[in-house]
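Structure incoming, see below.
Just one protein chain is left out here, and the rest sit where they should.
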Amino acid sequence: MSATQTSPTHSYYGRAILKEPVWTWEIPAYFFTGGLAGASATLGLMADVTGNKPLARSAWTAALAGVSVSPVFLISDLGRPERFLNMLRVFKITSPMSVGSWILSAAGGAFTASFARVRLQRLTRIGAAGGALGGAVLGPALSTYTAVLVADTAIPAWHEARRQLPFVFAGSSMAAAGAAACILTPVANAGPARRVAVAGATLEGVASQVMERHLGTLGRPYHEEAAGRFSLAAKSLTVAGAAVITRFGRRRLGAATGGLLLLGGSMCERFAVYHAGIQSARDPQATVGPQRARTATATPANAPLTAG
Amino acid sequence: MSIESLRVQSWPGSYEPAAKPRVGFFTDTSVCIGCKACEVACKEWNRVPEDGLKFTGDSYDNTGGLGADTWRHVAFIEQQLPLGLDEGAPLVTQAARAELDTVPVHKDAGLRWLMSADVCKHCTEAACLDVCPTGSLFRTEYGTVVVQEDICNGCGYCIPACPFGVLDQRKDDGRAWKCTLCYDRLKDDQEPACAKACPTDSIQFGELDELRHQADERLRVLKHGGVAEARLYGRDDQDGVGGFGAFFLLLDEPEVYGLPPDPRVCTRDLGETWKAAAAAAAVLVGTVLATFAGHRP
Partner (left out) sequence: MGTSFGRGGATTFQQDLQNSDCIVIMGSNMAENHPVGFQWPMEAKRRGAKLIHIDPRFSRTSAVSDLHVPIRAGSDIAFLGGVINYILERGRWFEEYVKAYTNAATIIGEEFRDTEDLDGLFSGWDADTSSYNTSTWQYEGFATTAAAGQREEGASLGEQAHGAHSGELNGGAPPSVDPTLTNPRCVFQLLRKHYARYTPEFVAQVCGVPPELFEQVAEALCENSGRERTSAFVYSVGWTQHSVGVQYIRAAAIVQLLLGNMGRPGGGIMALRGHASIQGSTDIPTLYNILPGYLPMPHPVVHPSLAAYVEAMTPEAGFWGHADAYATSLLKAWWGEQATEENDYCFDYLPRITGDHSHYTTVADMIEGKVEGYFVMGENPVVGSANARMQRLGLAKLKWLVVRDFVEIETAAFWRDSVEIEAGEVRPEEIDTEVFLMPAAAHTEKDGTFTNTQRLLQWHHKAIEPPGDARSELWFMYHLGQRVREKLAASADPKDRPILELTWDYPTEGRHDDPSAEAVLAEINGCGPDGQPLSGYTDLKADGSTSCGCWIYCGCFAEGVNQTARRKPGSEQSWVAPEWGWAWPMNRRIIYNRASADPEGNPWSERKRYVWWDAEKAKWTGHDVPDFKVDMPPDYVPDDDATAEDALRGDAPFIMQADGRGWLFVPSGLTDGPLPTHYEPVESPFPNLLYERDANPAAQRLWNSENPYHPSHGHPGTDVFPYVAMTYRLTEHHTAGGMSRTLPYLAELQPEFFCEVSPELAAERELEHAGWATIVTARGAVEARVMVTSRLRPLVVHGRPVHQVGLPYHWGRLGYSKGDSANELLGIAMDSNVHISEYKVSTCDIRPGRRPRGRELRKLVEAYRTRAGIG
């Protein structure tokens, strides 16, 4: 070893070009709870519309639970409550986080109202409106915008997956929502929940496969270190959960077990994505590779080698 | 209306008539002597904390890189590259070789020592600024990009958004810090501390348009003198970030200096990402709908 390079090198002492996200575990946890809440809202709305009261009640409960812990995670990552409120001083369409903080706040209100209506028979009118808006718009947004949040960064494993990540998150959210509902709802009324859970699990699985294939070498993190472990866990738990639900979902115990497995799977999926980002940021070649590929085919004006 | 068109292009627009001509840096690494005066001057002027006594062994660079507590960073690269053609040799070798048989400067058996003072690029299209949810990052009347400590809430979004890894979080206060292009000094018509301290004018401060002309001229002279590997980095406003406010003259590939070869502002793809999200959301709603189909209780 020596301070002098004797063969061509493509990095500065192997140091990362990008900075790793400084986000702590609360953020992927929030991705999970947000997704769970979002998809549950949609499920709750449909159940409500179709008059499946027990399912509606449990779904809206899950939605409220999810949407209530989410800010707690965010604030604990930020440090102080007012720091979260800071974000509501502006609305910036170019900042998914800004948009997201509004979605989360709105969802918070809507879900509470709807919950009050279906559970406590209060604020019926606002509750209905909240339920409709929450289930049809805010819920789906809440469960997918977090994909945009991570994709809108310089981190290759996230940015290059920008077209697939929302589907991964949507699937993962549905799986979680369905799972939660299976656990909370009498099996007789949980039919739709089981189907949502299995459909979500399927979407999650397929989308993440597509994503990894699309990423190619940039997808390596999903097979290494923390991301690799979480990704493996996510896949196994989800497959197992889906199987148990399909097979034994009509029995209380089966529904509970399958539900828990799926929740775990969904949670692990978000942690896998989170760690994949960190690992990807650490690797200078992940940053240089795609850019070199781009310049190789780029017009001289864009190629730094000959720029100016 | 596309998201791109909504991106914060607040300069000079929102400043008229208060807008000043856009300023920046042309850092000519071919005359850098690695004295680190810029690093120290920056820390002194901006009261940036000292960040660790670590011997790295990476040539004379014990700083490592830009970050919350380093806003100017001098990189040191020692090279003694093999001569002789090998097929499909990477650009680095080609550059090195080109230089070896043309310029006497590195005749020392191909030994050369590159030094370069890195800094925030003050991008025309600044990802950090785009993604900042609080508006803490803003574009000044000089067209520079600055963090307002009093507004920053430490959300950390700007950090992975920057394609150059410039920003970072100061662990003790959680907020993000970076070069301000000495906003306070600009306001009293003073040149930035780092440029002021630079003995060889490797760091040239001025109005961007003029700097670009100077850079073109310098490149011409160097190429004429046989320094084949000289190239400008970030001078071109057609590039992935719409050109740098602080651009460079390098003597090797950007990645050798720890710089991305063809950076692209992430928010350029924000539109299609939102579209994908919308589609995914629709799929979600659709699927849930479907699961109720034909199951009236």
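Labels for the chains are A and B, by order of writing; each one numbers its residues from 1.
Convention: contacts are C-beta pairs under 8 Å (C-beta built on N, C-alpha and C of every residue); 3 or more make two chains touch, one makes a residue touch a chain.
Since the structure is predicted, the reported quantities are computational estimates derived from the model, not experimental observations.
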item: Sole contact to the chain not displayed, among B:K36, B:K121 or B:R231; value: B:K36
item: Among B:A68, B:M115 or B:V166, residue touching the chain not depicted; value: B:M115
item: Chain B residues that touch the omitted chain in the full complex; value: 31, 33-37, 39-40, 43-44, 50-57, 59-60, 62-63, 78, 80, 104-105, 107-109, 111-115, 199-201
item: Missing-partner contacts on chain A, residue numbers; value: 1-4, 6
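Following the convention adopted for this analysis, only the chains that are shown with their structure count from here on.
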item: Approximate Å spacing (C-alpha centroids) for the pair chain A, chain B; value: 30
item: Chain A residues within the chain B interface of the complex; value: 3-13, 15-23, 39, 42-43, 46-47, 50-52, 78-79, 83-84, 86-87, 89-90, 92-98, 101, 136, 140-141, 143-145, 147-149, 151-155, 158-159, 162-167, 169-170, 173-174, 189, 191-192, 195-196, 199-200, 203, 277, 281, 284, 287-288, 291-292, 294-295, 298, 301-308
item: Contact footprint of chain A on chain B as seen in their complex; value: 3, 6-8, 56-59, 61, 64-65, 67, 75, 77-82, 89-93, 96, 111, 127, 130-135, 151, 153-157, 159-169, 174, 215-216, 219, 231-236, 238-240, 253-264, 266-267, 269-270, 272-274, 276-277, 279-285, 287-292, 295-297
